[in-house]
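Here's a slice of the assembly, chains where they normally sit.
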Amino acid sequence: MDTATNQKHDSQPYYVAVNDEEKIFTAAFNQGLSILLKGPTGCGKTRFVEAMAHKLRRPLVTVSCHDDLTTADLVGRFLLNGGKTEWVDGPLTKAVREGAICYLDEVVEARKDTTVVLHPLADYRRQLPLERLGITLDAAPGFCLVVSYNPGYQSVLKDLKDSTRQRMVAIEFDFPAPEVEERILAVEAGISAADAAKLVRFAQAIRRLENAGLREVASTRVLIAAGLLMREGLSAAVAAKTAIAGPLSDDAQVTKGLIKMIEVYLND
Amino acid sequence: MDTATNQKHDSQPYYVAVNDEEKIFTAAFNQGLSILLKGPTGCGKTRFVEAMAHKLRRPLVTVSCHDDLTTADLVGRFLLNGGKTEWVDGPLTKAVREGAICYLDEVVEARKDTTVVLHPLADYRRQLPLERLGITLDAAPGFCLVVSYNPGYQSVLKDLKDSTRQRMVAIEFDFPAPEVEERILAVEAGISAADAAKLVRFAQAIRRLENAGLREVASTRVLIAAGLLMREGLSAAVAAKTAIAGPLSDDAQVTKGLIKMIEVYLND
């Protein structure tokens, strides 16, 4: 338990910039502003944060948010040890002490009370009150709060409060342009440029569909999975059915439509 | 408490392949991808995972998911021992450390927060953050996450999040073809080929019904139960009423219909 960061990269993670996201991230980081990443599932937000942490030479602490994530899970808690209660820092507190980048993935999943604890940390105060210890920590230089969410999931129940949002600057993400996505696919899945192009054309077709009963379109992530299955010798059609059509929908009608598209775009 | 796996097979479990499911599973396993098994109750998903674990020579850890399964139940918790709190690994953590296949049966039953903990494990990172210990485990080689659910149960409340689904590749299951199912029935229930064929014909008839008030049709599992009762000397009709009609419905009208079908298909 001698490390406060859950990811350390010796080599720069593979990330291809799509827009001016690296420049904006760096400006916000330099000014100590908190950052909100918006974008669909599987478009590379997590990878981007890993790459920026490496570039800015800061440790990275990642927390996957969920309904049941309590403030104590982020901040820390007392644990009983030999009849004594001892305080154990949570990941956010560690990041604050070490000046790490703290990345809260899918922050809208967290309960609102959990995000409110971020307020004094996210604004000009850069402070984390540890009420149970009766102290307030000033964030170490280099600390940066980054949160992400998928605006497509937004609902009345699951939404960031305005007072949270207005404490952050926002960077928007989308799937990369076809030529960029092909390059990513070839590198990550280890498949030929031709196969990569074929998969990307199929993904573009799905992304053009609207009101097709799909809650989400094919992400770069599922294309890479399809590519990896192709590398194992499965045909493009079987790989796409397994890695793309299957995860995207359970609806018989929708699935039939996707299978037809696979026949058109991916049959040899 | 010296074993981390809850199933060890000395002999290959009896499983008859229906499609290319073994090939796809192996490809995904080789690439370290997570696997989603879709299919109705009682079609053999659990048995299939047991067979694949034996074939790939990996230990198997099975967890039956439910509403009340907490992240701590999967990952582990501190227990008080002699005035000291000691960490005890949960089944998922054990599987991650040992490179086992971890099978989460009926994963949609689990609370969404419990499935979010799977995210960094299910994607390219293959990591399990143990926030309460302040460390992050890299999954041992051979670790493979497999989850199953029944799309027929899907509801708005109980559904896998898209960000979870898109971290997996999907294999679809259905009941086996009649001749395969007859063979399974004869072997598993120890009844004659004729009796097995009779039961399968009855099951086929039920499966052809639509909008008959049944939420589920007769599964291979209930056919085996009927066969076992026949082996005890019950008539086919009584066995089918007990093992098939009774479990399928409580509705008087529906039950009457099933009894009539039993008279047609199973009376001597």
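We call the chains A and B, going by the order they appear; numbering starts again at 1 in every chain.
Keep this in mind: contacts are C-beta pairs under 8 Å (C-beta built on N, C-alpha and C of every residue); 3 or more make two chains touch, one makes a residue touch a chain.
None of these values were measured; they are calculated from a predicted model.
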With 2 copies placed, total copies in this complex: 6
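As a working rule, only the chains that are shown with their structure count from here on.
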Superposing rotation of chain A relative to chain B, computed on C-alpha atoms, to nearest 5°: 60
Averaged-CA centre spacing for the pair chain B and chain A, given as whole angstrom: 30
Chain B partner contacts - residues on chain A that touch it in the complex: 1, 3-4, 6-7, 41-42, 46, 62-69, 73, 79-83, 88-91, 94, 105-106, 109, 150, 153, 188, 215-216, 219, 221-222, 224-225, 228-229, 231-234, 238, 242-243, 245-248, 250
Contact footprint of chain A on chain B as seen in their complex: 20, 23-24, 26-28, 30-31, 33, 36, 38, 70-71, 78, 80, 83-85, 111-114, 116-117, 119-120, 123-124, 127, 129, 131-136, 151, 154, 162-163, 165-172
